[in-house]
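Of the protein chains in this complex, one is absent; all others appear in place.
Up next, subunit A:
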């Protein structure tokens, strides 16, 4: 075990990284803006009195496209990483993933219902379209997670192992339902469905952004209050209760926060895998498993990582754009294997 980074150093480093990623995410793209202009335009958009001369184009691109996209990336990355920490704490296993409780597959099912259903009805008015998709995805994620949670409860106690198995079963079931919708879909719908399943920050708009920002802020403020209890939970459920932790309440909060966070993230940006798994791991390698550091650091690291992945997605095949889910899985899956094999050595 190498020596760990001091929390203070870690937070300074991650804040700088997050700031840099934000700056680059605002500046780079099909039309690259000069870094200095980007910064000035961004500050102007935040209401600082800066001379607008020569910034018209930058301000337009930033305000209409890059700023909502960057905010979306920050929120999705942060909330996925937080959900990963919550799930790894709940299952007391560093290899747990937010998808385990069925939230991702439920959201995918909800989205499939929305996409194929609206195509079947001959398309919904443009005003409702994106909202219906997000709402269905969110409801699907929350619904399946609630079902998994119910199935894991017996005699007033939540059996985490049962929940895990119920999550696997319901994920398979949702998968088959998504498969059925895929089979029923026509070519255009199929394309929408496929792209949605690969995840993208493309087409971010403020109207779809604010519910996610609200959820992210809520989860990011709530979970750190339970950091010490989460530490104790890692000792075991009975040990935590001997330390005075309300274990049933804590488990309920963790599942609820994850369902809300991942549900909102998937609703806004589609399926983006591996962030929730990899980010808490990286932070633990750097700073140890203490949740008082892990939770806030994971928010910053997750947000930075997702913006970097989005930059790759935007620039790798420019002017075409890769779905970001491909990028995160391409980086995340080998990293996951590395973690598995490292443990065996």
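The rule is simple: a contact is a pair of C-beta atoms (placed from the backbone, for glycine too) under 8 Å apart; a residue touches a chain by one contact, two chains touch by 3 or more; residues count from 1.
In this section, contacts and distances are computed from a predicted model.
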Mind telling me which option in "Cytochrome c-type biogenesis protein CcmF", "Iron complex transport system ATP-binding protein", "Radical SAM-linked protein" or "5-oxoprolinase/urea amidolyase family protein" is what UniProt lists for the chain we can't see? "Iron complex transport system ATP-binding protein"
The listed residue (A:30, A:179, A:236 or A:334) that touches the chain absent from the view is A:236
Subunit A positions in touch with the non-displayed chain are 1, 92-94, 228-229, 231-232, 234-236, 238-239, 241-246, 284, 288-290
